[in-house]
Structure formats: C-alpha cells, structure tokens
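Omission of a single protein chain aside, the complex is shown with its protein chains in their original locations.
Let's turn to chain A:
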Amino acid sequence: MALATRTDRRPSLTRSLWGSTVGKKTVMAVSGLIMLMYLVAHMLGNLKIFFGSGEFNTYAHWLRTMGEPLLHYEWALWGVRVVLLAAVVLHGVAAYQLSRRDIRARPSKYVHKRRRASYATRTMRWGGIILALFIVWHLLDLTTLTVNENAQPGRPYENVVATFSTWYGNVIYLVAMLAVGLHVRHGFWSAAQTLGMGNARRDRILKTLANGLALVLTAGFVSVPVAVMTGVVG
C-alpha cells in the first residue's frame, strides 16, 4: 500500500495567523510590544514637564513638526497615530475573541475554589478594559481637550496641570497607571513566550525585564500627577 500523498495546501499567512489561537496570540504580542514601545517614549516625553512650561510646550509642538521638512506638518504624528490605532484595535479584537473562546473552553467551574495564577495574570482582561476606557478619557482630556478644565490648544503644560488639579483627573489617571504596570508585567513576559523567545535559561532575565519595565513606566507616569499635587509642577 502506498502512503497517502499529502496535498499540502496551507492558508495564507494572514489566515493562518488569525485562524489559530497561537497566531492570534502572536498578533496580540506584536501589537502589545508596539504599544509598549510607544508607552516608553510617551513616558520619557512626559518627564519634560519637570523642566518647565517653555520646554514642555516646545517639545509638544515638535511632535507635530517632527520629520519636517521631508514630511508635511503633523504627518509623522498622524503616522504614529494610525499605527497605534491599528495596534489597539487588533490587540483588543484578538483579546475579545480569545477570551470568549477561553470562557467557553471551561464551562463548569470547580466546586473547591482555589486562587489561581498571579494577580497580574488574573487582572489582564479587566485591566485591558480599564486601559481601553482610560485611553478614550485621556484623548478627550488632553488631545481633543473636550473635557479639560483649561482647554487651551498649544498649551499642553497648562492643560496637564489643570487635569491634575481636579480630584477625578488624578483618580482616573492613578488607577489607569497601576493597571498599565500590572498589564505590562504579565504582558511583556507573555509576549516573549508567544514569540518563542522564552526558555528555561532566559526566563529570569525576561521576568526581571518585565518587572523593570512595569515599575519604570508606572513610576514615570505617576510622577507627573504627584508633582502637580505636591506643587513641584504648577
């Protein structure tokens, strides 16, 4: 008897990525890392607030003129925005679909309850939802200035101070930054595993890197409202 000949027809790269749980996690890992790189840059930029209104506002203006004269005004900024929007949408949709699948895969719970996995791991889904809602608030507050108390276009320093002079501005921001830290802590390490970079030897380095990133990001972001609240920035 002859062996059956394999007619090896594989779907396209996009189909096989989106059609598999492993592939969808890959999409989440890559989009997550893109957002993480942006967050690091964003956090470093925020720290310019400690050098005063002039320097912070000049930096904020430069974000719009970045890439000139090769690019037109705001082109580079819009490029970044498009990439980020794509990353957020892909990350969110993949997370939603995978979560639905995961919940279906475990229809009945154990009677004997036991706390499973670490806090950062268990809060990934709710943390993600909190972050998505925060992004909407954050854009309405400091990009479109719709809900900002100061709302002066071209004066981001004064707008930031106005936000962190309200109690709700501080509460929303601090909760969201804690969520970022927890999300990055499990997310960065997970992304490394999903992309196949994890092994027994590298595990410690990856975990340290994940914790370090989470800590530095949260501390960096939180330093701004704390500075406004304590009067260091005002």
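One rule holds for everything that comes next: contacts are C-beta pairs under 8 Å (C-beta built on N, C-alpha and C of every residue); 3 or more make two chains touch, one makes a residue touch a chain; residues count from 1.
Just so we're on the same page, contacts and distances are computed from a predicted model.
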Which of "ATP synthase subunit a", "Succinate dehydrogenase", "ABC-2 type transport system ATP-binding protein" or "Sugar ABC transporter permease" matches, in UniProt, the chain that is not displayed: "Succinate dehydrogenase"
Candidates A:Leu44, A:Leu63, A:Met197 or A:Leu215 - the one touching the absent chain: A:Met197
Of A:Pro69, A:Pro107, A:Pro153 or A:Gly231, the residue in touch with the unshown chain: A:Pro107
Among A:Ala41, A:Leu63, A:Ala117 or A:Val232, residue touching the chain not depicted: A:Ala117
Residue in contact with the excluded chain [from A:Thr26, A:Asn57, A:Asn159 or A:Ser223]: A:Thr26
Sole residue of A:Phe134, A:Trp189 or A:Phe221 that reaches the chain not shown, by the stated touch rule: A:Trp189
Residues of chain A (touch criterion as defined above) contacting the omitted chain: 3, 6, 8, 10, 12-13, 16-17, 20-26, 98, 101-114, 116-117, 121-122, 124, 186, 189-190, 192-200, 203
